[in-house]
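Removed from the display is one protein chain of the complex; every other protein chain stays in position.
Chain lettering (A and B) follows the sequence in which the chains are written, and residue indices restart at 1 in each chain.
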Amino acid sequence: MFYFFGLLAVISALGVLFTRNVLYATFFLILSFFSVASIYVLGNASFIGVTQLLIYVGGILILMIFGLMLTTKLSGKVLVTESHNKRMGVILGVVFFSVLSFIIFSANFEVLNKSVEMPKKMIEVIGVDLMSKYLIPFEIAAILLLIALIGAAVISEKRKEIKE
Amino acid sequence: MITVQHFLVIGISLFSIGLSIVVIKKNAILVLLGVELMLNGANVNLIGFSINDPQIQGQIFALFVIVVAAAEAAVALAVVVRMYQYYATSNVDEPNELKG
Partner (left out) sequence: MNSLETILPFSLLTQFSLVLLFMPFFSFLLLSFLPLKNRNGAFMSSFLLFVSFVIALFLFANSWNNPPDHSRWVWFEIGNGILFTSGIWLNNLTVLLLLLVTFVSFLVHLFSMEYMKGDKGYNRYFSYLGLFTFSMLGIVLSDNLLLMFVFWELVGFSSYLLIGFWFHKEAAAKASKKAFLVNRIGDLGFLIGLMILRSKYNTLDLETLTSVVETSDPSIYVAALCLFGGVVGKSAQFPLLVWLPDAMEGPTPVSALIHAATMVAAGVFLLARIVPFVPVEALHVMALIGAITAFMGGVAALRQFDIKKILAFSTISQLGYMVIGVGAGAYDAAIFHLITHAFFKACLFLSAGAIIHSLHQFSSKNDVNFDTQDIRLMGGLRKKMPFTFLVFLLSSMALMGMPLFSGFLSKEAILMASSTMNIGWQLVVPVLAFSSVLITAFYVTRMVVIIFFGEFRLPKVKVINTPNFASVSLIMKIPLGLLAIGSVFVLFSSNPFDGSHSWIIKGLSSHVAIHSAIVSYGSITLMLVGMGLAYAKFKPSGVYVQNLHKELDYQNKWQSLSFNNWHLNKIYDVVFIRQIINIANAVKTVEEKMIDRIINYFAIFNVILAKFIGLFDQYIVDGLVHLSAFVTSAIGWLSKNIQTGKVQTHIVWAGLGILMMILWFVV
């Protein structure tokens, strides 16, 4: 299961990279995020997986599609995006991948791979921790979201003095 | 047995692909999608590091990353919309006022 979802996530990400149709790219990304959510669940983090589904797939990507619609002239044609910097982009990605995997495979992870007793009720632990140990980051995150909300509204507001 | 390395390999794959998308694609929305993919790669790493951690700090951190990513996506979309209004395009290579 893990390998399947992992492969699915990587392949659909590559699909995003290689397709020229913007809508297809978005759907490939949804698929990729689904797979990543499954990986979270398999990695003993079911709450994060659910959050991933809710926020990314349900929120961010829908938002992205709205953005796409707002910024392209809908004329019945297939939305196509062009590419540039292909060489640089591919080289950069490959080099990053190879360097990081070289580091991963040369590092020693034995301590982290030792199996330990995990708490039964993961959601309870997360809830208790968020409300006690991580209260201040939690609140700051709330404020950050509020600010982002207001900021987004302010930025995208139509101002008359800006002329084309 | 699934080890940390498995997660890490998936994470860096997603990260590298996201980086390539960010560099290659012209459409601003797709660039944003690439950024989200990179963040997901990082999150996969965090989850992987917390599989054997009873205090699940990695998961909490992933949670915050998701929150910040949401905020970032909102602001970035607002910027893209604004850019579209100003330059009448959503391609990121056309505004080149930083050219030296």
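Here, a residue touches a chain if its C-beta (ideal position, glycine included) is under 8 Å from a C-beta of that chain, and two chains touch if they have at least 3 such contacts.
Model, not experiment: these values are computed from the prediction.
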Contacts of the hidden chain among displayed chains: A, B
Selected from A:Val99, A:Met131 or A:Ala153 as touching the chain missing from the view: A:Val99
Sole contact to the chain not displayed, among B:Val22, B:Val44, B:Ile66 or B:Val80: B:Val22
Those residues of chain A which, in the complete complex, touch the missing chain: 84-85, 88-89, 92, 95-96, 99-100, 102-103
Hidden partner interface residues of chain B, rising order: 19, 22-23, 31, 92-93, 95-100
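Just so we're on the same page, only the chains that are shown with their structure count from here on.
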Separation of chain A from chain B, taking each centre as the mean of its C-alpha atoms, in whole Å: 6
Residue numbers on chain A that touch chain B, as the complex places them: 2, 6, 9-10, 13-14, 16-17, 22, 25-26, 29, 32-33, 36, 39-40, 42-45, 47-48, 51-52, 55-56, 59-60, 63-64, 66-68, 70-72, 81-86, 88-90, 92-94, 96-97, 100-101, 104-105, 109, 112-119, 122, 125-126, 129-130, 134, 137, 141, 144-145, 147-149, 151-153, 155-156, 158, 162, 164
Touch list for chain B against partner chain A, complex: 2-10, 12-30, 32-34, 36-37, 40, 43-44, 47-56, 59-60, 62-64, 66-75, 77-82, 84-86, 88, 90-91, 93
